[in-house]
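Supplied in structure tokens, the structure appears directly below.
Note that one protein chain is taken out, while the other chains of the complex remain in position.
As written, the chain order gives the labels A and B, with residue 1 at the start of each chain.
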Amino acid sequence: MYTFIARRLLSTIPVLLIVAVLVFLMLRLTPGDPAAILAGDAASSEQIAAIRASLGLDRSIPVQFGIWASNLLQGDFGRSYFYKMEVTQLIAQRIEPTLALATLTLLIAVLVSVPLGVVAAWRFGGWFDRALMGFSVLGFSVPVFVLAYILIWIVSLKLGWFPVQGYRRLADGFWPFLHHLILPAITLSVIYIALIARVTRASVLEALGEDYIRTARAKGLPEARVLVRHALANAAVPIVTVIGIGVALLIGGVVVTESVYAIPGLGRLTVDAVLARDFPTIQAVILLFSFAYVLVNLLVDLSYVVFDPRIRY
Amino acid sequence: MDLQTLSVESANIARSESAWQRLRRNWSVRLGGGALLLLIAVAVVAPWLGTVDPTLFDAASRDLRPGQSGEIMTLDGELLEHRFVMGSDSFGRDIYSRVIYGTRVSLLVGIATAALALALGITLGLCAGYLRWLDGPLMRVMDGLMAIPAILLAIALVALWRASILTVVLAIAITEIPRVTRLVRSLVLSIREEPYVEAAVSLGTPTWKIMFGHILPNCVAPLLVQGTYICAAAILVEAILSFLGVGLPPDIPTWGNIMSEGRVQFMAYPHNLFFPGVFLAVSVLAVNILGDGLRDTLDPKMAKRV
Partner (left out) sequence: MNRKIVAAVLLAAAAGGALAQDKVLRVVPHSNLSILDPIWTTQYMARNHGYMIYDTLFGTDEKSRVQPQMVDKWTVSPDNRLWTFTLRSGLEFHDGKPVTGEDVAASIARWGKRDAMGQKLMSFVERMDAPDAKTFTIALREPCGFVLEALGKPSSNVPFIMPKRVADTPADKQIEEHVGSGPYIFKRDEFKPGDKAVYVKNPKYQPRKEKPSGTAGGKHVYVDRVELNLALRDAQAQVNALAKGEIDVLERPAFESYEQLRKAPGVVLVTKDPLGFQYMGRFNHLHPPFDNPKIRQAALAAMQQVPFLRAQVGIKEFYKPCASMFTCGTPYGSAKGSDIQSKSNMKKAQALLKASGYDGTPVVILKPTDLAAIQKLPDVAAQLLRQAGFKVDLQAMDWNTVVSRRAKKEPPAQGGWNMFLTAWVAPDIWNPLTNAAIGAQGEKSWFGWPDDAKIEQLREEFARATDEAKKKALAEAIQVRAFEIGTHAPLGEYVNPLATRNNISGWVIGPGDIYWNVKKN
């Protein structure tokens, strides 16, 4: 098992390397000159050239990559072109909101969708099943920001239950932190709920068709126990898989949600960095997100051991 | 193949029904496909649906509510009396015309992205599955590409190049290629072991003939399903890109950028978001339902998975 983990972790390295190369190339091969933006309105061509040199952008691409990669290995992600701060510091400031939002969203999504999916599979073909399937396709089809505006209008402005925007750090109090985060998390969780509910329903359905379910029922076990201990547990692997894959969707949604709710997280940082051609920040954040994605999928794979005793590493 | 799928297959064979006939009977395909065809029709006949040039504006007609009338100045300088069925935006442009013309772009982006992603994904997948020396490095690159969050990649590509239909299609397609490649590769790997393929190889059939004659036809069903999902995703991603300010420029109307421009006054003039939003949701819904229907009829194995 530990060799499995070690091997998997090692195999993430080439993946991350490729991510690094892809992002690096993408930034340097597209038009848009950070030096010109940095130089400001009244700069002359010599000033722009001087800034390019100071940023190291005048060297050849392989050399630039070599410098960046070697710095990376020493933990130095470079300095943001714009904010005059270490990128690590910038990221450290912004990671809490994104992490909090993602975690709460995931929590809400799983807690809501799994039971819904189980019930839908249990009452396969009934009104609940159809309603859930209908809702789930709808959940995929409405863009996050439209949902956000509608929710804000109803829940925040008309009913006044939650603030319309903003983020409060956990250090400033747990209730304000939660109060500001609930609406964004609900908005973001909708698409996730749609996805997970479908998969839950499908795999529980498949599990319910198996022989051991009939055996369990024949034994006289209460239905709830049959559903949870036997059907759900056996259906867990695909569900957990889709949770892992869905992290990519989550990150996409985070970007939009942070925009609408004015949450100063990594998603917004990336969009701003892209618009400002802040190469070090863009590279660092994308690398970070990719690493998170890879890590989550590794955790998902490891969790199979818990859910499916047949799987051994 | 498990027992259930075999039974479904044999039942289908027993009924000696073609795939096409099964498709026609499936509700989801009818609903989704029908809606999609309607939208395509709207896109094609856009100029004849009572629309005006979607880029024309007149500040005197700004922010009109749905149903109100106002005037529009044409390029030749004459003033047109026009009924703004869906209201006007803050420029004074007719939302109805923009939504109808937006159908063209949004559908074009969706279908083109799906087509491009499929074409490139199939090519790469076939190469990876069939050419062993290419398989390792190619799949590593695909893994790397999949690890980068799609939205961020799309934002970066569009913002760093320029905002045009080609860039948007390319940017979204790139993010969808890895999944198609994986799918095709896994299909190739499983079909390659089939006896009839081995026979073809031993007979000396050239590689490309095997690829296109044996392997590809078996991929059609899951790829078609995947294609519809890519189309739906592309339409949504385009809307998000516009929302974030890195989408197509407003003189090419898309549902995404109509909503993006209208979001400043969402509370006061919800029609800016409502109409394009409904069209967007209906289109994506139609494509998704179509995809579900296709999957249920053509590839029942996948139906069990998702």
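We adopt the following convention: a contact is a pair of C-beta atoms (placed from the backbone, for glycine too) under 8 Å apart; a residue touches a chain by one contact, two chains touch by 3 or more.
Being a predicted model, the structure only gives us computed values, none of them experimental.
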(request) Touching the absent chain in the whole complex: find that residue among A:Phe24, A:Phe77, A:Tyr149 or A:Phe279. (result) A:Tyr149
(message) Among A:Val112, A:Ala233, A:Leu275 or A:Leu295, which one touches the chain that has been omitted from the display?
(response) A:Leu275
(request) Can you list, in ascending order, the subunit A residues touching the missing chain? (result) 31-33, 36-37, 39-43, 47-48, 50, 80, 82-85, 90, 93-94, 149, 152, 156-157, 160, 163-167, 171-175, 259-264, 268-269, 272, 275-277
(message) Across the whole complex, list the residues on subunit B that are touched by the chain not included here.
(response) 55-57, 59-60, 62-63, 75-77, 90-92, 159, 162-163, 245-246, 248-251, 263-268
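In this text, only the chains that are shown with their structure count from here on.
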(message) As a quick test, compute the distance in whole Å between the mean CA positions of subunit A and subunit B.
(response) 23
(message) List the residues on subunit B that touch subunit A in their complex, please.
(response) 4, 140-141, 143-153, 155-157, 159-162, 232, 236-237, 239-240, 243-246, 256, 259, 263, 266-267, 273, 277, 280-282, 284-285, 288-289, 292, 303-306
(message) Quick check: in the complex, which residue numbers of subunit A touch subunit B?
(response) 14-19, 21-23, 26-27, 30-32, 137-138, 140-146, 149, 153, 157, 198-199, 202-203, 205-206, 209, 238, 242, 248, 251-252, 255-256, 259, 270-271, 274-275, 277, 282, 285-286, 289-291, 293-294
